[in-house]
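For this depiction, one protein chain was excluded, whereas all remaining protein chains were kept in their positions.
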Amino acid sequence: MINKIANSVHEAVSGIFDGATVMISGFGEAGSPIELIHALVDKGVKDLTVVSNNAGSGHVGLAALIENRQVRKIICSFPRTAISVVFPELYRKGEIELELVPQGTLAERIRSAGAGIPAFYTPTSVNTPLEEGKEKRDFNNRTYVLEHAIYADFALVKCAKADRYGNLVYNKTARNFGPIMCMAAKNTIVQAKEVVEVGDIDPEHVVTPGIFVKKVVEVPNPADESKLVEQERRYPW
Amino acid sequence: MINKIANSVHEAVSGIFDGATVMISGFGEAGSPIELIHALVDKGVKDLTVVSNNAGSGHVGLAALIENRQVRKIICSFPRTAISVVFPELYRKGEIELELVPQGTLAERIRSAGAGIPAFYTPTSVNTPLEEGKEKRDFNNRTYVLEHAIYADFALVKCAKADRYGNLVYNKTARNFGPIMCMAAKNTIVQAKEVVEVGDIDPEHVVTPGIFVKKVVEVPNPADESKLVEQERRYPW
Amino acid sequence: MVAKENITGWSVQEIAEKVANDIFDGAYVNLGIGLPELVAGRIQDGKEVIFHTENGLLGMGKPAEPGKEDPELVNAGKKYVTAIPGAAYFHHADSFAMIRGGHIDICVLGAYQVSEEGDLANWSSGNPDDIPAVGGAMDLVAGVDTIFVITKFFTKSGKPKILKQCTYPLTGKNVVKTIYTDMAIIDVENKKLKVRELAPGVEFDFLQQNTDAKLYM
Partner (left out) sequence: MVAKENITGWSVQEIAEKVANDIFDGAYVNLGIGLPELVAGRIQDGKEVIFHTENGLLGMGKPAEPGKEDPELVNAGKKYVTAIPGAAYFHHADSFAMIRGGHIDICVLGAYQVSEEGDLANWSSGNPDDIPAVGGAMDLVAGVDTIFVITKFFTKSGKPKILKQCTYPLTGKNVVKTIYTDMAIIDVENKKLKVRELAPGVEFDFLQQNTDAKLYM
């Protein structure tokens, strides 16, 4: 029998190891699997490479993971926000590595890993400083750069509903990087607001088919990251 | 105001010109826009390059378009079926060109065109006769071939429901090539079993967002291709 | 030496059962057209196996009952099928992302020929008069780690399908893991053919005499 349901966030992240590459869904707080990230903070594994669009806010979620010195390198498109304090400080001190990737290239590199495409060409970043070190090539009289897939050992993803097969649906713009990170990681770990029975999700409406998911844990009342930041909360609390 | 609804299949295909590249959705009869294809037969434009997974059955739909000598070349993965008679005959006589593409490569080349990716690497076809003429390259000790996007002037697609914005949902495995062909063609023309009001399709359930669609025509009772073939019907009738 | 005609070996249902035995609980499996389709019906009770069909369905169920066929619910062989509770539909690029991206655990395919080193030929006879058609076969062998082949040991004209070298155009090189035939189950291990199990009444020497591929016991 297929049963991907884990009993706790700690059980769900138990396999994550030192030095792993971990994708984390979310666009800012929307879709950020904050409870899974906090379980990872509790676990304390180190030298992680994190792939995520942003670099966290305040002192909770991804920012807490970084502040806890568990992240060696971050691959992201936008590490700068008004309430991002942890990453900038470590970055300026040279204590965390940054690979800055245009957002669409980041998304496509993630999707490519999931789709078995090792590399592709894109026009994004041509004639800018971010083309540096990349192979260039012309197709139909336009210049493109070669970009490589980003593979991950784990993905931490937040969704709205899941079943024991790992079929997922998302909520509004919290979908963002979730579906493609599920595809790209060897082990995808999902926190769902609600776990439903197999058959409750219409096959036409499934966004992430269960084949891309290894573990699901129900987190019925996920924390609201922006409220925690507003309240100046710190994790671990 | 945005209103992509056309009044008839003939109006919908009226812009298709001699020499155009036309994608046609469907996997066998599932998802094949037979009424749009027949409108194209009526229109009589010639020298078309058709991109479609199969090459038609019997003497209706895509087979009728080929039989009417409107297709110069077909790009597809599987032109051979038990009831495919028109294509084999013309192919053996050297009167139609075939570009045979593995099904996954076909899908990815179509999706790439829609996604602004001119070329990508795939392991499919390496060490087979279909690698011939393709550039090869190793990534992480595995060999891949370079594949190029397939762009199209038009796509003819069948779906279940559409609204005047061009938002689409499909029915079961009739979805197949529809969503990616909508993305890849400059002008996507859709026949929908039902046209609904804007807002009737839940934004979470939209499969093809309207941005990929130019025209929608309602065909409430599309013909059942396999029945027509069984009845040995021929188009034009 | 035993004449081929006198050896019956396993029935196709028995071969399918042997394949089903090697499919683990929870596996995501793609079944090719023809003999492979029999495997779905032989999965042991208690195992939950999810079938993928490359035309856009994960969670393919049994064939559709007569009178309940839906022309918009078909499998890769364009046969009318059903979907199980917990199924999902998706488009072709997503479907082949599952295949090419290594997400399908096992694929069961038919074969024209399999070579000593696990090369597979199952898409073209190489006859210039035949209409070439490849479908998803090359994507499957390139993307799925475990490729099982289910086939009769001999062709209809009595020629072996297991050969030192394939003479037909390849679908993929070094891709087959196990060959399930009516005569024997043969694993491809480090580019060598190891006979794992012989059908009742089949001797190793008989097999070896009927193929130019080197077999190991």
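Per-chain numbering from 1; labels A, B and C assigned in written order.
Throughout what follows, a contact is a pair of C-beta atoms (placed from the backbone, for glycine too) under 8 Å apart; a residue touches a chain by one contact, two chains touch by 3 or more.
Just so we're clear, the structure is a prediction, and the values are computed from it rather than from any experiment.
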| item | value |
| --- | --- |
| Which displayed chains the unshown chain touches | A, B |
| For subunit A, the residues touching the chain missing from this view | 27-31, 53, 77-81, 84, 87-88, 91-92, 98, 100-108, 110-111, 122-130, 170-180, 207, 224-226 |
| Positions on subunit B where the hidden chain makes contact | 1-2, 111, 113-117, 163, 165, 167, 183, 198-199, 201, 203-204, 206, 209-212 |
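The definition used in the following text is that only the chains that are shown with their structure count from here on.
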| item | value |
| --- | --- |
| Interchain centroid distance [CA atoms averaged], subunit A/subunit C, Å | 37 |
| Subunit B and subunit C: spacing of chain centres that average the CA atoms, whole Å | 29 |
| Multi-partner residues of subunit C (at least 2 other chains) | 57, 83, 89-90, 93, 96, 99-100, 142-143 |
| Subunit A: positions in contact with at least two other chains | 115-117, 203-204 |
